[in-house]
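With one protein chain held back, the other chains of the complex are shown just where they sit.
Chain IDs A and B follow the sequence of writing; residue 1 opens each chain.
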Amino acid sequence: MAADVASTRTLVSPAAAPPSSVAAFWSAFRENRGAVIGAAVAILIALAAVFAGVVAPHSPLEQFRQAVKAPPIWDQRGTWTYVLGTDGLGRDILSRLIYGARVSLFIGLAVVVVSFGLGILLGLAAAFNSVADVAVTRVMDLIMSVPDLVLAILAVAILGPSLTNTIIAVTIVFLPRYVRLVRASAMAELDKDYVVAARVSGVSGLRLAFVTVLPNCLGPLIVQATLGVSDAILEAAALGFLGLGAQPPTPEWGSMLADAREFIRSDPWIVTLPGLAILITAVSINLAGDGLRDALDPKMRRS
Amino acid sequence: MPLLDIRNLSVSFATRAGRFTAVDGIDLSVEPREIVAIVGESGSGKSVAMLAVMGLLPWTATVTADRMAFDGKDLLTLNARARRRIVGRDMAMIFQEPMSSLNPCFTVGFQIGEMLAAHSGLGRAARKARAIELLAQVGIPEPERRLKAYPHQLSGGMSQRVMIAMAISCRPKLLIADEPTTALDVTIQAQILDLLMTLRQDTDVGLVLITHDMGVVAEVAERVTVQYAGRQVEANTTAELFADRHHPYTEALLAALPERAHARRLPAIPGVVPGQFDRPPACVFEPRCAFHFDLCRSVKPTHAGPELGRALCHIPLVQGKPTPSRVTAPVRASVPARASAPGDAA
Partner (left out) sequence: MIRFFLKRLALTVPTFVALTFLVFVAIRLVPGDPVEVRTGEHGITPERLALLRHQLGLDQPVWQQFLHYASGLLHGDFGTSLSTSGNVLNEFLTLFPATIELSVMAMLFAIVLGLPMGVFAAVKRGSWYDQVLMGLSVTGYSMPIFWWGLLLIMLVAERWGLAPVSGRLDLIRFDYDQVTGFMLIDSLLSGEDGAFLDALHHLMLPAIVLGTIPLAVIARMTRSSMLEVLSEDYVRTARAKGLSPFRVVGLHALRNALIPVVTVVGLMTGTLLAGAVLTETIFSWPGVGHWLIESISRRDYPALQGGILLISAVVILVNLVVDLVYGIINPRIMHGR
């Protein structure tokens, strides 16, 4: 009998509590250096946008006539008054970039929030109702058959260029992604045993859709939403560059670039800086989004 | 001279949690025409050892051995190019999952022809003729038509036949079969085993059969080595092994066969094969062993003599009863209070 006792003792390994899902997620995310840097930069940009009034040295609209096209600080003639120089109308570029972050992030977040919400509604409707499915899928296919920017251009051409209409146009363009994603993952979940169990125990309708199924589809959605912010920012900046976005004098990065085109030869920094701002924002959000995806997807986690 | 001669082969993998030794000092020799079975549970490192022989391990693996020779050539010192000339031609391997082992993008004919092109000087027409001949040899009906088939158009049994045809296409001296029947239906399993036996008859190929199925071993193998957690715990001829097991693990393994069980309930081996983090320090089987005692936790056992099946145990069994400890020196020879026999351990 002694052996039996001994074997029970050795067989039962100290039950290490499995790490909580948040902790597991965080440790997986933290390991990805790019993702952490991306998230940090994105947060910094967001903070600058929120506190633009405090951070920005000047008003984004004030025209310093005495200092038109002042060079940035790394130029010999640069001064600390205008750290990144001024544009063709003598507006401080740094301040415009900081306020521009506000515009761009607002567009990005607004587009994602609206298309995320609509996407969940339409996607779940399609997954749970076959009539809605046909209608929603057809319309989404239709939207997707027109190239992104062309569709956005069409929408702005109809609605007229403005900040709000930029958001509407970009939302229309990006909506199908969310709808399809929600629909596909909800449909995949519907076949699973826990949904069947919930149905058997009498859960139905909206409760089944939103309480039982939806939380299990959120992972890929959150990733898509994160990456969607940067896509929306890029798309809105492209519209701005074409003169179809936020109208002057709004400090929007895309339109700042468009305004600066004439200085491409004489004062390259006026062209370089807004684009760099767009690029850095998009890269940092994408890095964070990629890290999020890897951390949320257990298959991608190295064991 | 044995066809394949392995002494003290170890394979370890670099993992994030440090080195993991998947194969720990195993020996194996295969004579021409001989069928040797390697038996063990999943995770016992039996496939890894053979992949090391074939040179198919990923770059994270480190292979060490005192000797690893095939057909008189030292595989440890051979450069990659020279090794590729042997692999596939003289030494071939078939795998557990026939369906996923064939490339879905290429026809059966292409995949067999490619092997012939790599290792023989045959021309296009000759390769095609040989491929048809091979498919016929492994019992595939309408071989000409099957040449144009893609793997997804074949059943599991057919795919394994194609894999075998491919493996024997260059008349290898050694064929390594890694659980060739595990993924197949029971009726097909017997057919594939028969096919392998016939091939041995017709082509003089030596065969290493990796399996966890003692029934298969009894049926086809001439010699058996038993692996547990990366170590070789017993090696013997099939006849002697089935007559008398010397390692408690082998004993328990056989006792767990339904057809050999006498008790009302099927005896199972308690616990699971230790993984990377819970390997016992001394004897790897100690936590699950019905006969273990103090020594098993402190001193690594060594191999017993061939008369005891080279059992890796301090107290090799004879007729199901432990012999006095082989370790005499620092530890008092305390033969353990005999635990309940595996048969009624449940």
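Rule of thumb we're sticking to: a residue touches a chain if its C-beta (ideal position, glycine included) is under 8 Å from a C-beta of that chain, and two chains touch if they have at least 3 such contacts.
The shown structure was predicted, so the numbers you read here are calculated from the model rather than taken from an experiment.
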| Per the definition of touch given earlier, which of B:Asp27, B:Glu41, B:Asp71 or B:Glu97 contacts the omitted chain? | B:Glu97
| request: Consider the whole complex, including the chain that is not shown, and state which of B:Ile86, B:Ala255, B:Cys283 or B:Ala304 touches that chain. | output: B:Ile86
| note | Missing-chain contact, candidates A:Ala157, A:Ala197 or A:Val211, resolves to A:Ala157
| task | Would you indicate which residue among A:Ala23, A:Ala197, A:Val211 or A:Ile264 is in contact with the undisplayed chain? | result | A:Ile264
| Where the complex has a chain not shown, which of A:Ala48, A:Leu221, A:Ala246 or A:Ala282 is the residue touching it? | A:Ala282
| note | Contacting the left-out chain: of A:Gly90, A:Pro220 or A:Gly243, that is A:Gly243
| said: Take the complete complex as the reference. Which residues in chain B touch the chain that isn't displayed? | reply: 54-56, 84-89, 92-93, 95, 97, 100-106, 114-115, 118-119, 150, 152-153, 163, 166
| query | On chain A, what residues meet the omitted chain? | reply | 34, 138, 141-142, 144-150, 153-155, 157-158, 160, 230, 234, 237-238, 241-244, 254, 257, 261, 264-265, 268, 271-272, 274-276, 278-279, 282-283, 285-287, 290
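We take it that only the chains that are shown with their structure count from here on.
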| query | So how far apart, in whole Å, are chain A and chain B when each is placed at the average of its C-alpha atoms? | reply | 52
